[in-house]
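Got a structure for you, written out below as structure tokens; questions coming shortly.
Missing here is one protein chain; the remaining ones are kept as they sit in the complex.
Which chain is which? They are A, B and C, in the order written, and residues in each are numbered from 1.
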Amino acid sequence: MKKICMIASIVAASFHASGAMAEDALKIGLTGALTGPVAGTYAPAVEGLRLYVDALNAGGGINGAMVELILQDDGAEPSRAAANAKRFITQDNVVMMINASLSSTFAPSIAETSRAGVPLMFAASACPQEVFPPANANLFCTTAFGAKYDSHAALQFIEGQAGSDIKIGFQAMAIPLSRGEIDYAEGVAASMGMTPVAKEITPPPAPDYSPFASNISDAGAEWVWSWAPWGAQVKTFEALRRLGWSGSYVAYAHLEAESELARVHDETFYLVGANALFTENLPVMQTITAAAQAAGSSYAANQLTEGWIAGMVIEAALKAASDPGDAGSVRDAMSNLTVDLQGLRGGPLVWTETNHFRTTQSYRVYRWNAANNAIETVQDWTSFDVE
Amino acid sequence: MSKPLPNASGHFRRSHADEFRLIETGFSRTMLALFIIALVSFPFLFSSFYVDLAAQVFLASIGALSLMLLTGIAGQISLGHAGLIAAGAFTAGILFKEFALPFWVTIPAAALVGAGIGVLFGLPSLRLRGLYLAVSTLALHFIVVFLGGEYETRRGFSTGILIDPPVVFGYEVYSTRAWYFTLAVAAAVTLWICINLMRSRSGRAWKSIHANETVAEAIGIGVTRYKLLAFVVSSSMTAVAGALFAYYRGFVSIEAFSLYLTIQYVAMIIIGGMGSLLGALLGAVFVTLFPYIIEALVSVLPGADRLAGSVFAFNYAAFGIVMILFLVFEPQGLVGIWRRIRDYFVLWPFRFKAMGGRK
Amino acid sequence: MQFAVNILVLASIYALIASGYVLIYRVSRVLNLAHGELMMFGAYLLVTTAAGLSSSPVVAILLALAMSLMVGGLVYLFLMRRMTGEMALAAVLTTVALGILLRGLILMFWSASPQHPRDTLGWENPVLMLPGDARISLFAALLVASTILVYAGLFAFLRFSRWGMRMRAAGQNPLLAAQRGINLHAVFALAWALSTFTGAIAGMLIALDSGLDSTMVMIGLKAFPAALVGGLDSLLGALIGALIIAAAEVGVIKYVDPLLADVIPFAVLVVMLVIRPWGLFGTREELDRV
Partner (left out) sequence: MTAEPLLVVEKLEVVYQRAITAIQGVSLKVYPNQIVALLGTNGAGKTTTLRAISGFLGLDDARVTEGTVTYRGIHLENREPYEVTRHGLSLVPERDKVFPNLTVAENLAVVPGRRGRSNRRMLEQVYHFFPGLKDLRRREAGLLSGGERQMLAVAAGLMCDPEMLLIDELSLGLSPVAVQSLTASLVAIRNELKISILLVEQSAVVALEIADMGYVLENGRVVLDGDAQRLLNHSDVQEFYLGHTGGDRRSYRDVKQYRRNRRWYG
């Protein structure tokens, strides 16, 4: 115990040393999977958020108060996420906490923040059930993808392209979240009159996706809907093509989408997504690109969208709060918030008392156009009301 | 295997009863009392962040002690520790979710399930040794994790099973402080069980199996029985730790039980010092706190802000380096360092021990 | 027919990786659990050399291979050499720690984004048609070919070259090998270098075929049952073991449930450990020596 005390005091001393620099800053704590095998999904988003906050501070912060973003790694481990949450709440007195990690870290994050009344925002991590109506007062989500709505959007798109008299295959990764969504999609497809012929669930690291792809191809699927982390989606697709499969493949447009569409350059590889791609070259996108270049970021600017949006929401929430230094006040502001996303999504992000996901969720469908040698929007923003 | 003399000089055991005392000298009694006072006052002196860290250390101690019993004492290498913790956590989670059973049913149930799996894990040990045993337990880990994942998905708990805080004697264990004391008691009980097991026939049997299986068999120790016993005892303690983990975190999800967790526990007993219960405790403290220490140290480095993106990768790498340094330069682990420091003070101003002194 | 090709490709991947486990275990009785990381490290080296030398792809690949050969040797000389004579678990754990270190380094230097060295090098990955309407991508075919070449090379090296014989000798009786004037450290370092080299070939070809990210390390771990089923100290065993595991896995994906793909290698392994712990072609007395 003496040892613990000693170490604890060392840790305490160094925490205080680092924490002392910005006493009156508005503190926001982020726990994220910044290391470990899933880091690729979360680290770029966190980078985007960090750049946004830096830009925000350079521009004078929130009414003169700096925003201090405290990043903590949890390596997707619940124990470390819990400790991070405790630290944010008891040590740093954050006004908002952000979770950018695997779903296994949700429960401890939710438990800690709910008790302390600190709003918890999910950014880049999957939106939990509690943010959909009727929403938990304390939980919010800015992440682009949303379970069930994604599948509806994708299946509607497929129906619009090929009607409902088709054989459809599904692909998921062997993690509960992805499997749950694909199981749901299978049911929806059947109710729409489509014929589900194959459902392949690939392990997180498959050395070769051909065996799985063979099953889809052999079952005669004409369309495939895939909702999984990026690697599983695109590797299954590429394996299908290598087998000579000529059907159409619809996948979710994760943050890798933009560079990957150009790499894969296949005209019937469709990506359904809620974020705008950088080919549009909107002013906000130029800002992001400039910020990424100035910071020498190791991630492409088009991967930073998710984090940038989270930053916009944070700024809006803090500005709307009557007392941005008080967590309760920030939470109240978030429960009634409209954020103009400047074209990064299909519309503004609107949170109400009962809906902390967004009131309308819009999707675009993209693909590669070989003739123009560019990304093309196959279907412009299609909105779904979230109820 | 006679019990070593207490380290304070000038103390001799004078009666048969002396041999069986856990606390032998007034000095150690005082130290223990002080230690307990420190433990009790800790949560009232520090913020709940540190209290939570301490609670994590207690939880890790239970797992580390049970692994030490199996690997450090009985010499049976296991890489299935995370699988066992998962089994315990899922037992508690499933019993709570499906049958709404209370705390005092799920914890013993977890112990029973752990014991059952212990037999399963232990059966290969009758044929396999060393590396091969480690690999077979690793395989079982994957099977447990697979089954847990299947349960989660099939029942639709895709973000994990949520568990309500346990109610003990009408009191809901929820606050950090309450968990601190609950886990401290659980760790103390585990330690007490382990100390007494070491002093018993089974403890001696395990040590002799560790030293030399053939000789152990030759001097009449039922190697089969004691090997299985080691697996059963260790596994059921580990499963209880898993169940406690489930309640403590308020949820169970299969992603929490990766191979990395096993590595952390193995690192605890190696860094702590093989074959010593104190080592397991020191290792649990070290490995649990290490990421936080590194983080804190890096953040006080000049220019830490610029590193922000890669700082976590750096933490990760630093953990690897520290493990390597321990393995290469201090095979005795923290307990070896501790003994050297203690001997220095006990013997001061002399530099060497007399013959027959404690090793 | 496609079924057979799928098995063949997967078996090649497993066999190529497993040869690394076998080489080190056979020569120095150390189980290298950092093999997955070393293989991934080799693939990332290619990412860097490809970026620097995109105009001459072959040079980039050769340079990356040479570097991984060196990395393996250095790992032995600076790290594992100190673990000779320590207990088996400590040596295994050192490799685990090395793996953690490597993962951290990879994340630091190459970030977590997926990498596509084949695009950097400007190569296509055309599909080759095989009889029986089976298809295989060029790099998968190269993977199969490299596996055959590597195994043939290793067999010849161990059989006919003097250093190969020394590796076998050191594996059988390190004491006597030292007495005969064989520099054991050199032999062990060579084993580590070769093992990292073959691992890197696997890593690079997988990366060239389907891209590279940090999950590759888990592929390294999945090849481990192949090495064990065949017998940890037998190259032939690793080859046969890889075939068995790959056939079981692909068979389960096709006929039973793709979900079992991750479990089946370890299930086969458990069965093997119960029936014949030292593997199909392993040496029996090794069991007690560990």
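Here, a residue touches a chain if its C-beta (ideal position, glycine included) is under 8 Å from a C-beta of that chain, and two chains touch if they have at least 3 such contacts.
Small disclaimer: the values here were computed from a predicted structure and weren't measured.
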Where the missing chain makes contact, among the chains that are shown: C
Of C:Leu33, C:Leu46 or C:Ala177, the residue in touch with the unshown chain: C:Ala177
Residue among C:Ala66, C:Ala90, C:Leu138 or C:Ala169 that touches the chain left out of view: C:Ala169
Subunit C residues touching the omitted chain (full complex): 85, 162, 165-166, 168-169, 172-173, 175-184
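Definition applied: only the chains that are shown with their structure count from here on.
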Category of the chain touch graph - line, ring, star, complete, other: complete
Cα-centroid distance, subunit A relative to subunit C, in whole angstrom: 35
Whole-Å gap separating subunit B and subunit C, where each centre is the average of the chain's CA atoms: 33
Set of subunit A residues in contact with two or more other chains: 35, 43, 174, 298
Overlap residues in subunit C, where contacts from two or more other chains coincide: 103-104, 107, 259, 262
Subunit C residues within the subunit A interface of the complex: 2-3, 5-6, 9-10, 13-14, 103-104, 107, 111-114, 116, 119, 125, 127, 135-137, 140, 206, 210-211, 213-219, 222-223, 249-250, 253-254, 258-259, 261-262
Of subunit C, residues touching subunit B in the complex: 31, 79, 82-83, 86, 88-90, 92-94, 96-105, 107-108, 221, 224-225, 228, 232, 259-260, 262-263, 266-267, 269-270, 273-274, 277-278, 287-288, 290
Residues of subunit A defined as touching subunit C within the complex: 35, 37, 39-40, 43-44, 174, 200-212, 214-215, 230-231, 234-235, 238-239, 241-244, 256, 263, 298-300, 303
